[in-house]
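Entry: chain A
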Amino acid sequence: MTTIDTGEIEQFLTTMARQLEDYLVERGFGDPGIIGIHSGGVWIAQALHRALALESPLGELNIAFYRDDFSRIGMHPRVTPTNLPFEVEGRHIILVDDVLYTGRTIRAAMNEIFDYGRPASIGLAVLIDRPDARELPIQADVTGKSLHLQPNEHVKLHGPEPLALEITTTNDG
Partner candidate 1 sequence: MTADNIQLDDQGRLKHFLSTEGLSRQLLTEILDYAESFAGVSGRAVKKVPLLRGRTIVNLFFEASTRTRTTFELAAKRLSADVLNLNVDASATSKGESLQDTLHNLEAMHCDMFIVRHNNSGAAHFIARQVAPGVAVINAGDGRHAHPTQAMLDVFTIRRHKPDFESLKVAIVGDIMHSRVARSEIHALKGLGVNDVRVIAPRTLLPAAIETLGVQVHDRLEEGIDGVDVVMMLRLQRERMHGALLPSENEFFNTYGLTEKKLRAAKADAIVMHPGPINRGVEIDSRVADGNRSVILQQVSHGIAIRMAVMAMTMGRKPGGEEAEE
Partner candidate 2 sequence: MKLLIKNARLLDPATETDKKGSLAVAKGRIVAMGRKPNDFTPDKEIDAAGRWACPGIIDLGARFREPGLEHKAAIAGEARAAAAGGITTVCYPPDTDPVIDTSAVVELIHRRADASGRIRIHPIAALTRGLAGEYLAEMAELKEAGCVAAGNAGRPIVNTQILRRALEYAASVGLPVFIQPEDSFLRNNGVAHEGAMSTRLGLPPIAETAETVALQQALLLVEQTGVRAHFCRLSTARSAAMIGAAKKSGLPVTADAAVANLFLTDMDIDGYNTDCHLIPPLRGQADRDALLRGVADGTIDAVCSDHQPHDFDAKAAPFSLSEPGASTLEVLLPLMLERVQRKAMTPLQMLRCLTAAPAAVIGLESGTLRKDANADIIIVDPDRSWTVDREAMLSSGRNTPFHGWEMSGRVTHTILGGRLVFEG
């Protein structure tokens, strides 16, 4: 097991903030709606929100009801509900998550966002991207750090204070 400590994570967050700023300026998106995916994405979104001194309140998305593996694994009973304190309709959304892996979480998140309204656009910001593991045609617009890991390695974000990334190895795939 390896840990990536807060110091390094700070660097990734700085990279993300810079990239996000460029992303928004290039497109002229003045007032984006930032939505963090529970729970790791919310912590990252909060960090970005602070870093960019954004005014609009943060949204928090829980994709528990939109997962595609519900029949296989069911649900966790304690689910902090989704809270989107702004209008999705016609808004430029920045979706934030901690780890982009297969892409299924993002697909579920997008489906859920569309149930709230029709956004003008959705951009994706992730702390860690594992590009080798993608199973759907989804890519990040903002990436803190790209990691190339083995299939039997898993990365998990712990938080909210202090933020730490844990990479574990399992015996099976």
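Regarding candidate selection, all candidates are chains of the complex that A comes from, given by their letters.
General remarks:
Going forward, contacts are C-beta pairs under 8 Å (C-beta built on N, C-alpha and C of every residue); 3 or more make two chains touch, one makes a residue touch a chain; residues count from 1.
Computed from a predicted model, the values in this text were never measured in an experiment.
Applying the touch definition to chain A and the options 1 or 2 in this complex singles out candidate 1. In the complex of the two chains, the chain A residues touching candidate 1 come out as 64-67, 69-75, 77-79, 81-82, 99-102, 104-105, 111, 115-116.
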